[in-house]
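A protein chain is absent from this complex, but the other protein chains hold their places.
Chains: A, B and C, in written order; residue numbering restarts at 1 for each.
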Amino acid sequence: MITAALNYELLQQEGLETSLLEISMGPHHPSTHGVFRMDVKLDGETVVELRPVFGYLHRNHEKLAENMTYLSSMPFTDRLDYFNSMTNNWAYALAAEKLIEVEVPERAEYLRVIMAELTRLVNHVTLVGFFINDLGALGTPLMYAFREREKILDLFEQASGARMMCNYFRFGGLRNDVPEGWLDRTRELVDRFPAFLDEYEQLLCENEIILSRTQGVGNLSRELAINAGVTGPMLRASGVNYDLRKVDAYGIYDRFKFRVPYTDGDTGDCYDRFMIRMLEMRESVAILKQALADIPEGDIIGKVSKVFKPKPAEVYGRIEGPKGELGFYLIADGTTKPYRYRVRPPSLINLTVLRDMCLGGKIADAVIILGSIDIVLGEVDR
Amino acid sequence: MSFELIKDILLATVPLLVIFPSLFAFTTWMERKALARIQNRIGPNKTGIPCTRIGLFGLGQPAADGIKMIFKEDIVPRGADKLFHLLAPILALIPAMLILCFLPLEFPWGKFISGKVQAFMLDSAVIFFFAISGLATLAIFMAGWASRNKYSLLGGMRAVAQMVSYEIPLLLSAVVVVMMVGSLNAKEIADAQTGFNWFVFTPWGLAAFVIFFIAALAETNRSPFDLPEAESEIIAGYFTEYSGFKFALFFLGEYIAMFAISGLAVTLFLGAGDGPFLTSAPWLSVVWFIAKIFGLIAVMIWLRGTLPRLRVDQLMAFAWKFLLPLSIFNILLAGLTHFALDARVAATSDAILYSIHAPHTHSGEANHEHPKPVAGQKEAVMGALHYTDKNWMGAMKWFSKAALKGHAQSRSILGWGFGIWAMSLIVLYVMAKGLDNVSRSTAKPREYLYAE
Amino acid sequence: MTQEITFWVLAVIAVLGALVAVRRRNLIHGVFALMIFFASLSGLFLLLLAEFIAAVQILVYIGAVGILLLFAIMLTERVTGDDARDITSRGSFWGWAAALAVLVVLLLPAIQGADLSQVAKPINPSVKALGQQMMEPYVVTLEVLALLLTAALIGAVAASQGGEKTKEDTDDA
Partner (left out) sequence: MSILGGGIFKGMAVTLRNFIGSYFYKERLTTNDYEWRAKDKLPQSIGDYPKEEGEQLRDTTTVNHYSRNFPMLLHDTGEPMDTIRCVACQICERECPPQCIYIEKSTEKKENADGKPQFYPAKFDIDVSVCMSCQICVEVCPFDAIVMNSQFELSTPNRFGGLLVRRDDLLKSNDYYHKIHPQEAAARDQKMVADKAAKEAKKKAAAEKAKAAAEARAAAAAEAEAKEDTE
């Protein structure tokens, strides 16, 4: 159905002057997920040209980080992808830990995995909610998603003191141990989560309107996905079995048994991207169950000073964030501040294929394709 | 101008002008509350009596909304067509209010004041209904065009395309009922359904009702057909640039149109004001009517809380490739089954009636003794009498009583009835399935791979 | 009395609508004025108790023809003409003359003092009667018309070959 009309030629008929309708969708548009703009040219309702415009939320994150100590930019990483502050923290901590060579205690590693997987649940569940909202459902799935998200955010708050800007990870471990009873509450939540997922799947996964709206829309071929550097669920939806949790096995992911859902790469459309995330949530629950069963007692942070001067080195720390590969690239020059600090934002890099996916579709498709990419403008613009 | 005329006009119109806008207020509350509960929220619960802490389940919300709307600034974009920008909401409201007049609502004050109780006893009420409800399209187009906003324009274009397309299945599904009753008069259609002879209980009526309801959703821009005001795509569609009281008028017009079209669905398929206890309290008919309207609106709200939106091309394909052929086929089927069933039952009922009269009326000779009473004869005769009164439900009740007692002819009637009923349902389903297979994309759930 | 007042109101609206429709440079305004004209015409039909014709007037002329006009206008550029500029042309005299001539021709029967009461037979204006008239004496005409329209419809579909264009055509039919 979708034939990507990369070079669209306007149908010129004799004696009939036609022109395209140009629309600037955003930065204030209900479904651009923040201050994002798409300059769209429409032929009727068909998108023939699309130009993503961003930078409205640029906060100079990388340059700021080069002018403050390593620890001080930790709270700023929260604000990159403000849905997933825990995983952002982890990626940055991983990079910095390579500089200073510190042993992360066992309990901290377990808690890191627990936090990261809870974050993945938060991200995927809200993404699906927003995605269906973009499809036009009046916020019902979004509200169910938010209910579950609230429960997880409550846990985050109890552990770290903040719901979204957790700022919980530290080089060599975590800032503080979780309070008493926290693990039990988490176990309870994790036990209940599959029931919610069942209900969610019953609501969404067989709905004919959702099926026909999402299938065959925004196809992303395996080749394009790899060439564009797309990562995360989007890449797996295009048929590449690539998950850093398996590939890198950072942290202690090699201790857990879990599966990575991916497609055969025939379609790689919005439906695949949506379903891969639904399936990944089940796997996250499996990881959480194992981690919560095995977590030992012990220290929470290794020996590391607050302000340190690493030896000159170049390091790259990356994790499988909920949105894709989130990497931090640091160059240390022997002072307390990094010489170069660079974020590899999955949102931005996944966004680069937007135009290729949208052309030839309807304007309504462009909206859901953007929704299925799963961007957060805090991370795109930095 | 005589006093009588003025009184009649007032009697006919004032209730509509009072009742439906207040029902609108109630419906907005109901919708907000129901949607909130569907989404596991609480909904308005604090807005009750002002200056007190009495919440009244948020029933004051519509009033608060109304006050807010009135006092909001009315913004007209620069470069907009000011006249049309003003006229569009009014034009949206007027046809919606006008078509209420064609509903066979009989208000109970015929008792107190003599006079007409139905606004328009038009012979061609149903066709008028469709004619005037089509005017809403113009209003929406007007709004979309006058706002000088690309989103509004897109919304307006979508609205026109959608409403023009869905008017056809809407009309064609109504044709079935008109065909059966033999009249376009709403009152006659309502009368034909008294005693639970609702057309929705017939297979073609059921199919027509479903088609009508779906098309009505599209006509009133309700989810999942709310493309003209698709928030996630084109902001608010044709009323992107509307604020304040003009927006409220659009809102009102939309809801009144919802009432009107549900009212027509109730009139055509759900027996209008028919319901239980009507013999003892005829005034209940208004209550039943409005209750049925609310039933339909509740379903609309429920759908709105559940379904996402269709895409433009799918919307069009659904109207032209699915609903339209199905409704045409339904007309044919209705004619056919009705003819077959009617002929059969008429012949058998005649025979039943004849069998009790025959000995006495036939050429005076041989048969002077009473005919042997067949088991269930009496019930069968009652059924036949009900049938000649066109009371299908009553006839079927009596026939089935007779059949239980072993009356052969009644059994055959029932067999025919149910046979044709089931046959038509199956045929309709097969037809729908076939159309579906032709028109739908190959959307179905998929299997996914897992890497260990 | 009531009827007369109604008639005059409707007549004035109709004439004004027609005038505006002709005089406005803004095409959309013109179309909507034309629709007002149609609507008041339908009111006049109602006044004559020809309710079916009135309904059809709205359904076909406003609902279909008007929308079609709007669609056509939407496809053109420069929809809003320059309203300030007056429409004057050199041939205006001939225009007025032609209009007057048409009026005279139309009014000829009245001028001749034709007996109109002979023409107007009392008829039953109900829809039922209309339907019966259509199905009994004029059934052949109806069928021919239906055939023609169907042919036109199929022709339009074949000519356009576009999936979405058919809707206007069908509605027109």
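Note that a contact is a pair of C-beta atoms (placed from the backbone, for glycine too) under 8 Å apart; a residue touches a chain by one contact, two chains touch by 3 or more.
Given the structure is predicted, the values throughout are model-derived calculations rather than measurements.
Undergrad: If I'm reading the header right, one chain is hidden. Which shown chains does it touch across the whole complex?
TA: A, B
Undergrad: Among A:L80, A:V190, A:L204 or A:L351, exactly one should touch the missing chain; which is it?
TA: A:L204
Undergrad: Pick from B:T28, B:S285, B:Q314 or B:S327: which residue touches the chain that isn't shown?
TA: Answering carefully, the residue with contact to the hidden chain is B:Q314.
Undergrad: Touch as defined at the start, partner being the missing chain; which of A:F146, A:F169, A:F258 or A:F274 qualifies?
TA: Hidden-chain contact among the options goes to A:F146.
Undergrad: Considering the complete complex, identify which of B:I6, B:I42 or B:I426 is in touch with the unshown chain.
TA: The missing chain is touched by B:I42.
Undergrad: Going by the touch rule given at the top, which residues of chain B touch the chain that is not shown?
TA: 34, 37-42, 46, 53, 214, 302-303, 305-307, 310, 314, 317-318, 322, 432-433, 436, 439-441, 443
Undergrad: Touching residues of chain A against the unshown chain: what are they?
TA: Residue positions of chain A that touch the missing chain: 68-69, 71-76, 78, 140, 143-144, 146-147, 150, 154, 157-162, 165, 167, 175-176, 179, 199, 202-212, 306-307.
By definition in this document, only the chains that are shown with their structure count from here on.
Undergrad: Taking the mean of the CA coordinates per chain, how far is chain B from chain C in Å?
TA: Those two chain centres are 30 Å apart.
Undergrad: Taking each chain's centre as its mean C-alpha position, how far apart are chain A and chain C in Å?
TA: Centre separation, chain A to chain C: 60 Å.
Undergrad: Need the CA-centroid distance for the pair chain A / chain B, whole Å please.
TA: 46
Undergrad: What are the residue numbers in chain A that touch two or more other chains?
TA: Not one residue of chain A touches more than one other chain, so the list is empty.
Undergrad: Which positions in chain B are in touch with at least two other chains?
TA: Touching at least two other chains: 313.
Undergrad: In their shared complex, at which residues does chain B touch chain C?
TA: Listed in rising order, the residues are 1, 5, 81, 84, 122-124, 127-128, 130-132, 134-135, 137-138, 141-142, 145, 157, 160-161, 164-165, 167-168, 182-184, 313, 316-317, 320.
Undergrad: Under the definition above, what is the set of chain C residues touching chain B in their complex?
TA: Per the touch definition, chain C meets chain B at residues 1-2, 28-29, 32, 35, 51-52, 54-56, 58-59, 62-63, 66-67, 70-71, 74, 80, 126-128, 163-164, 166-168, 170-171.
Undergrad: What part of chain B is in contact with chain A in the complex they form?
TA: Chain B residues touching chain A: 35, 38-41, 150-151, 154, 158, 223-224, 226, 230-235, 304-314, 440-446, 448-452.
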